[in-house]
Each structure stands twice: as C-alpha cells, then as structure tokens.
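Working notes, structure below.
Entry: chain A
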Amino acid sequence: MSGGLDASRIDVRIDGRLIVDGVDCTVAPGTFSALIGPNGAGKSTLLRVLAAVERPERGSVEFGGDELFGLPRRQRARVVSFVEQDSSTELSLTVRDVVALGRTPHQRLFSDPSADDDVIVAMAIEAAKVGSLAERDVTTLSGGERQRVMLAKALAQQPRLLLLDEPSNHLDIAAQLSVLGLLRTLAESGVTVLAALHDLNLATAYCDHVIVLRGGRVFAAGATSAVLTPALLSQVYGVRATVLEHPRTGRPLVAFSPLD
Partner candidate 1 sequence: MSSLPRILAVGVIVAIGLSGCATTSATSTTPSSATPTSTTLDNCGTTVRVPAVAPKRVITIKSTSTEMLLALGLGDRIVGTAFQDGPVPAQWKAAAAKLPTLSPQVPSQEVVLASEPDLIYAGWESNFSADGAGTRSDLAALGITTYVSPAACKEVGYQPTRLSFANIFQEIGEVASIFHVSDTTLLTAQRKQLAGIQKDKRGLTALWYSSGSSTPYVGAGIGAPQLVMDTIGLKNIAASVKDTWASFNWESIINANPDVIVLVDASWNTAATKIGMLEGNPATANLDAVKNHRYITVPFAASEAGVRTVSAAADLATQLAALNLT
Partner candidate 2 sequence: MTGAVLAVVLLLSVTFAITIGPSNITPVEVWGSVLHHLGLGDSPLSLLRDGIVWQLRLPRVLTAAAVGAGLAVSGAVMQAITRNPLADPYLLGLSSGASLGAVAVLLLGIAILLPVAAFLGAMLALGLTLLLASSLGRITPSRTVLAGLAVSALASAITSLVIFWTVTGDSYREILNWLLGSLAGARWPAVEIAFAAILLAGLPIMLSGRILDAFAFGDTSAAALGINVNRTRWTFLAATALLTGAMVSVSGSIGFVGLILPHAVRLLVGPRHRALLPLSAVVGAIFLIWADTAARSVFEPRELPVGIVTAIIGAPIFAILLTRRRSEA
C-alpha cells in the first residue's frame, strides 16, 4: 500500500518475552485508524516501533514507501510525530516553549527559531485549542491540559503520520470529543493518524479502520463496522458485547455486559 503506513512482521522482545509477535499492519494514507485491544496486548510497544522510537527485533516499518528506520533521524521526525501516553517534565517551560520543541527537527543545531517557526507554533497552539494556556507553566497544568499541549507539540512537527498512545486519557468527555474530532479533521486534511484507544465508542465514532491487537498479535483489522462485531469483541475482551446503532449519528455503538 503506497503512501500509507505499512508494517510487516514486527517482533519486539522485552526481557526475553515476545511482546509484539509477527505483527503486520497497514494504515491507509489520510485515514484515522484505532489500535485497540485489552491491556497488555502490546499496543504501546507496537506504537513505539511504528513511531520509530524503538527498534524492533525484526520487521520493517514503511511510510510513504520509505523505510522509517532507514531515514535520517531529523528527516524522519519531520514525517512522523508521536504523542506518548504520559509525559511530564520537571522544567517550568511555558506551553509555548513546549509546543516550540516540535520545531526541533526543522531547525539546525546552532540556529535560532525563525519567523516561520513562530507562525507554525502559533497555528499548532490554535489547532490544539491551548491558546488560553500559551504562557502558562506546563508543570502546573492538569493531565488533560497537558495532553492537549503534547498534541500541539506533535502538530508543530508538521507530521504526515501522527501516532498517539491513548490521547483521550485524562480528558473529560467534551475534551475527548474535541480531540478526536481534531484528529479526524487532520486525517481528512491528509495526515495519516493511528491512535491507541481504550474507549471503543470513540473508535466507532471517529475511526475509519481498527486494528485489534491481542497477545502481541493482530487479531483482526479492517473497517470499523466490519471488525467490531459482538463475536469478536467477546472473544477479545472476554465480555458480552452488543452493537447498537447510535440514534443520532447512525454509527455503531457498543454496549457491554458480563459473560454469563
């Protein structure tokens, strides 16, 4: 699949244990996909490999036809950006400073930020809706506020591939919808987005495709409504699942109950 993300036969071993086991997955360009699966399925580890911040034991990760691990680091960081699940700092940087870090791969070692950089940082702040926080000390923000700042930093990298690990964590419902909506918009503007999500209803509401991970392997992948069937969900999560139709949007809505 040219243009999109194409990973094949990824193995990751941590302390001798195979955490990601022969994963093949693709994300079409300009789409928003969800990576789902129970805790310990290997979602975070797989995302780190796809973001090329961790080398797999085996396998290749291509984006737009380029092997990511073959690209020079700075060039790669102008293509891919990655939002970690929890990131914190001890440094009392302002939100604007933090977002400006996203410009790092676009700058030379000894040079100062250019006027372009300032404009792009301002746009990223605007897009992530953290304008009111711009001059705040990042160490004083709530978890949700910080999450959005980290998203703004990732946007300042101007990536074509955006990977996010649980971006809706720490967010209240309105903020969840707003962040997911933003990711959707980004995808529509051509950015390829893949996010690990816990909340399946966010996946069904916003994502074109899902990749279901279980035990380090891809259990299923495909269009959201085709993959997230009651049978699959009960197999993967060990619960009874019912798929309804959302009364307003018409998209699938998942409800759970314990197995008998």
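Keep in mind that, in the parts below, a contact is a pair of C-beta atoms (placed from the backbone, for glycine too) under 8 Å apart; a residue touches a chain by one contact, two chains touch by 3 or more; residues count from 1.
Behind the choice of candidates: all candidates are chains of the complex that A comes from, given by their letters.
Small disclaimer: the values here were computed from a predicted structure and weren't measured.
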Identity of the candidate that touches chain A (this complex; choices 1 or 2): 2
Residue ranges of chain A touching candidate 2 (in the complex, touch as defined): 48, 51, 53, 73-78, 80-82, 84, 87-94, 97-98, 101-102, 104-105, 107, 109-110, 112, 150, 157
